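A single protein chain has been omitted; all remaining protein chains appear in their positions.
Then we have chain A:
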Amino acid sequence: MSTSERPGNRRGLAGKPGDFVEFIDIQKTYDGETLVVKNLNLSIRHGEFLTLLGPSGSGKTTSLMMLAGFEVPTQGRIELDGRRINDMAPHKRDIGMVFQNYALFPHMTVEENLAFPLQVRRMPRADIEQKVERALEMVQLSQMRKRRPAQLSGGQQQRVALARALVFDPKLILMDEPLGALDKQLREHMQIEIKHIHQKLDVTVVYVTHDQSEALTMSDRVAVFNDGVVQQLATPTDLYERPENAFVAQFIGESNKLRGVVSSQNGKECIVNVNGHGDVRAVPIRANGPGNKTTLSLRPERVRINPTDGVFTNQFDAQVEELIYLGDHTRARVSVLGTDDFVIKLPNAEGVPDLAPGSPIRIGWKPEDCRALDWS
């Protein structure tokens, strides 16, 4: 699979780069009453690894199925490599797909499974053998070629499914929660393996998952879905460090939520009164000026305990409610600013903190780590 064969590359040189797949004003409804996908606009660049991340029922799988051709958009246009593919039959799209439960054909051996997409393309027998061989080597399953899928472990089945989706050199690979059925260790291993294969082959991958750590590990960019809408499309770093709304802040990683009303706001900073318990300085992202409600989002690991006075502009009295020792860090649940589910992560790097439930402490954080988002 040399890179020069890839049509996407040719397009990358000739056409405008950056939009290999485009969802334009896509809406999808199954019953004519509720929209599963609401006005989706999404551009996928050539060669990137893009993950559709969201809770179940958020529309991510439906979007993938529309791209694969198994669902028809109710409204809008899907373009692949500059061509409208709304009405193109799935088998003409040349899109490789890895299914949730692998969908390996149980009556065929590993080899026959891999040869299937090549046979239906009427490739010469010698070419088929060569390509199957290469694909088997890629996923290190050459010894398993004569086995049936039922005789393979879950991880091996997953590799076969991956190899089968890649063996006919598709320009685009779709993966629908392909690692969902594996145990944690194998899943993490496969995440890295898939990432390496993606880098090596320079294919475009659209990956669907509900597992945020999987999305962060593997993706170039992540589209966070909720309620049929893309909440944010950004790199993993941006998504975690700079969530644009309260849903993303909550869904990606862990964050403390403080609800309050903006009392003053300028371009760089706003002051939010948290239910009369204190004023918090934060970065205004989706705050709508003085008098409006906002949700403050703050990562637990950005909070310091008992800081030296004057280091942080946000400093408050708190009380330890609960301590959970987790080895590499300790989670402390404290009550502060009228809420008692405020979580602090204390890294074990400097030893286990000397705290006890019920003890009063001071906590503080930087205004730039605290983001004033939409009311939720």
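Keep this in mind: contacts are C-beta pairs under 8 Å (C-beta built on N, C-alpha and C of every residue); 3 or more make two chains touch, one makes a residue touch a chain; residues count from 1.
Basically, contacts and distances are computed from a predicted model.
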Write down which listed name, "ABC transporter permease", "Membrane protein", "Fatty acid synthesis plsX protein" or "Glycerol-3-phosphate-transporting ATPase", is the UniProt protein name of the chain that is not shown. "ABC transporter permease"
Which residue from A:Pro90, A:Gly276, A:Pro290 or A:Pro347 sits in contact with the chain not drawn here? A:Pro90
Among the options A:Val120, A:Ile192 or A:Val311, the absent chain makes contact with A:Val120
Using the document's definition of touch, tell me which of A:Asn101, A:Ser213 or A:Asn288 contacts the absent chain. A:Asn101
Can you list where chain A touches the absent chain? 68-70, 89-91, 93-97, 99-101, 103-107, 116-117, 120-121, 164-165, 168, 174
